[in-house]
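Right, one structure below, let's go through it.
Complex shown without one protein chain; remaining protein chains in place.
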Amino acid sequence: MSTPSAVEVVPVAAKRQPFRFIANKKAATGVAIVGFFVLLAIIGPWIAPYDASARSSDLLQPPSGAHWFGTTHLGQDVFSQILVGTRGVVFVGFLAGVIATVLSVIVGVTAGYLGGAADDSLSALSNVFLVIPALPLIIIITSLLERSTDLMIALVIGLTSWAWNARVLRAQTLSLRRRDYVEAARATGESTWRVIFFEILPNLTAIIASGFVGTVIFAVMSEITLAFIGITTVSEWNWGTILFWAQGQQALASGAWWWFVPAGLAIAILGTALSLVNFGIDEFVSPRLRSAGKTTIKTASGHTVRMRVGFTPVLRTTPLGTRPVSPHAPAVPLDAVDLGVDVDREEKELA
Amino acid sequence: MKHLLRRVAFYLFTAWAAITLNFFIPRLIPGDPVRSMISRYQGQLNADAIQSLYILFGLDEKKSLWQQYVEYWSQLLHGDLGLSFTFFPAPVSQVIGDSIGWTVTLVGITTVVSFAIGTLLGVLAGWRRGSWVDGLLPATTFLSSIPYFWLGLIAITLLAGPGSFFPSSGGYEPGLVPAWDQWFIGSAVQHSILPAFTILISSVSGWILSMRNMMVTVAAEDYITVAHAKGLPERRVALAYAARNALLPNVSGFALSLGFIVGGTLLVEIVFSYPGLGFQLFQAVGAKDYPLMQGVFLVITLSVLAANLLADLAYLALDPRTRKEG
Partner (left out) sequence: MSELASESSARSRPLGEPAGSTATRAPDVEAAPVPLPTPRRREPVLEIRNLNVDYGLGENAVHAVREVHLTLHRGEVLGLAGESGSGKSTLAYGATRLLPPPGVISGGQVVYHPRDGEPYDVLALSPRELRAFRWAETSIVFQGAMNSLNPVHKISQQLTDVIRAHTPGLSRQALRDRARELLGLVGIAADRLDAYPHQLSGGMRQRVMIGMALALEPQVVIMDEPTTALDVVMQRQILRQLVGLRERLGFSVLFITHDLSLLVEFADRIAIMYGGRIVEEAPSAALYRDSLHPYSHGLLNSFPALRGEKRDLTGIPGSPPDLRSMPTGCSFNPRCPKAFDPCDKHLPPLGPPSASPAGSVRTVACWLHPTTAPVG
């Protein structure tokens, strides 16, 4: 790169403080919201005002003080269902994320580091998993299962959705392996495992983290979809189950918007929060992606100029004929400044 | 040419892997549900049909796995995917044949349009940092986090229903006979508008974001600086230099994520009861119609592979570096 840049020093500082990306506003917002949902997943069943499955005589009631999110056709409290259902969503999302991440690290790093035939076969394997449509595959497998508990669902999603991250990790490992410090570690006879754990993996942290978050998003969506189309055990509450009942009982036609709006919003908010975390990680890794905050500046002549590639803004121009004055005060009072003497003219006279 | 052959070989390999996977999945799982289903229809199934289901689901334990595998292949190559339980006695291949056109049209067109619009907006957002398109990003992130099917539900509630221009379900007016006439096509278009917009709104944001990030990355390349230094018109720098190069990774990303996209779009069909493959899969799951499920999965996978190959060919045409062998 030839473009001079005096200010891109961020990555150096980043190495030492792995959690500094929280300082990013997007990431902080995302982490806070995800944290809130994780908290709900833990305490949700205890703070739920009603038993999520308990019927009552308040059939299909709109939101009220007694039922914040209204009730279902059986008089069940939607708010309690959401609270209780959070646990399943978060559990499946994170477990599937962990499984897929572990698999992708094993496959990706091994393929990238070992190269050769191992790389070829592992790459082919991940490419196959990548192009086979994941959701239909998950639907087929889970619908053949006799009991599709949250644990089974998490396993199936985790085992089928590691390919994308493995691909990204392989590429990155491949480029890390050629770096000087890794070559040096290999040359000094460090064992393969030591090199992978101490030289390669630490430098993959951001990519692994962002892959994990991406898989969690995918797992949450898949799980809710499975519940929505009625494949998972309907006795375990999650947001998809709520939508399944709402859809099955014609909540739309009967105008019971409160039945499906909260669950959908909860999914969207959790998904957005996870995406924000990922944006934070991306921008942390390549600072250039940050959305440019202030892109216009005022020049001395009162014009507004947009900061853009190819046309560096000029803050102050001086009409020709007058000498441009320095914006910085001279360090020494230049008593001897003689505007008449100038090297160019001197040289011209000499020529 | 070498590159192309390698890709074709890869897709053939993947197709083989998918078909083999399809062969093994039911065999890894206890065969009882299929067997009970077959015995329930015993009186109506003829011997051939039962035989074909036995082959598909590995219920014939007398034969070796290899024999089963060979028979499975020969049956597939004859286009026999068994009989559908839901649409009894229609064969699965016929059910799929009736619905695949709907899916290919709806999902195919909207996916390509979504990619095109997203890429275009991404070019704008990435080239003019801080412009209105850049400001749109948080909103589109939220939209893309909404599950497709839920957005479909909302769209139906808000826009469709009795008296509205938009029908809430189906692929065409119930009374019409499918034909290539103006009434049928008009009705089909009218029925596809809402599902198409649902897919579009949910999926476009991903393309905006990835194209924007690629534009930002490419804008720092030396050849962009050179293009500016050459005094080329802004449009040419943005399109022929920056966007043209940023498009390459976006196209390969498109090819790779087709599998993900298709999964999501199938759900939109479910919500709108749109007579495509996704809706059939949904019905098959509900009725435990295993032959239909397997068949739909196989066809979806093979279609995604074909689409992938097309995207690969597009990439090949776009990037001179892949065709250097000549």
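Labels A and B are assigned to the chains in the order they are written; within every chain, residues are numbered from 1.
The working rule: a residue touches a chain if its C-beta (ideal position, glycine included) is under 8 Å from a C-beta of that chain, and two chains touch if they have at least 3 such contacts.
Given the structure is predicted, the values throughout are model-derived calculations rather than measurements.
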| said: Touch as defined at the start, partner being the missing chain; which of B:Leu143, B:Leu200 or B:Leu232 qualifies? | reply: B:Leu232
| request: Using the touch definition up top, pick the residue from A:Leu151, A:Ala253 or A:Leu315 that touches the left-out chain. | output: A:Leu315
| Absent chain, residues of chain A that touch it | 1-7, 292, 295, 297, 307-318, 320, 323-328, 330-332, 334, 336-338, 341-344, 346-348, 350-351
| query | So that we can see where the missing chain sits, which residues of chain B does it touch? | reply | 219-223, 225-234, 236, 240-241, 244-245, 248, 318-321, 324
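Quick note on the criterion: only the chains that are shown with their structure count from here on.
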| field | Centroid spacing, where centroids are CA-atom means, of chain A and chain B in whole angstrom | value | 24
| request: Spell out the part of chain B that touches chain A in their complex, as residue ranges. | output: 10, 13-14, 17-18, 21, 25-26, 29-30, 33, 128-130, 134, 137, 141-142, 144-147, 149-150, 153-154, 156-157, 213, 216-217, 219-220, 222, 224-225, 227-228, 237, 256, 258-260, 262-264, 266-267, 270-271, 281-282, 285-286, 288, 290, 293-294, 296-297, 300-301, 304-305, 308
| request: Quick one: which bits of chain A touch chain B in the complex? Just the residue numbers, please. | output: 1-3, 124, 127-128, 130-137, 139-141, 143-146, 164, 167, 217-218, 221, 224-225, 228-231, 243, 247, 252, 257, 260-261, 263-264, 267-272, 274-276, 279, 282, 286, 288-289, 291-296, 306-311
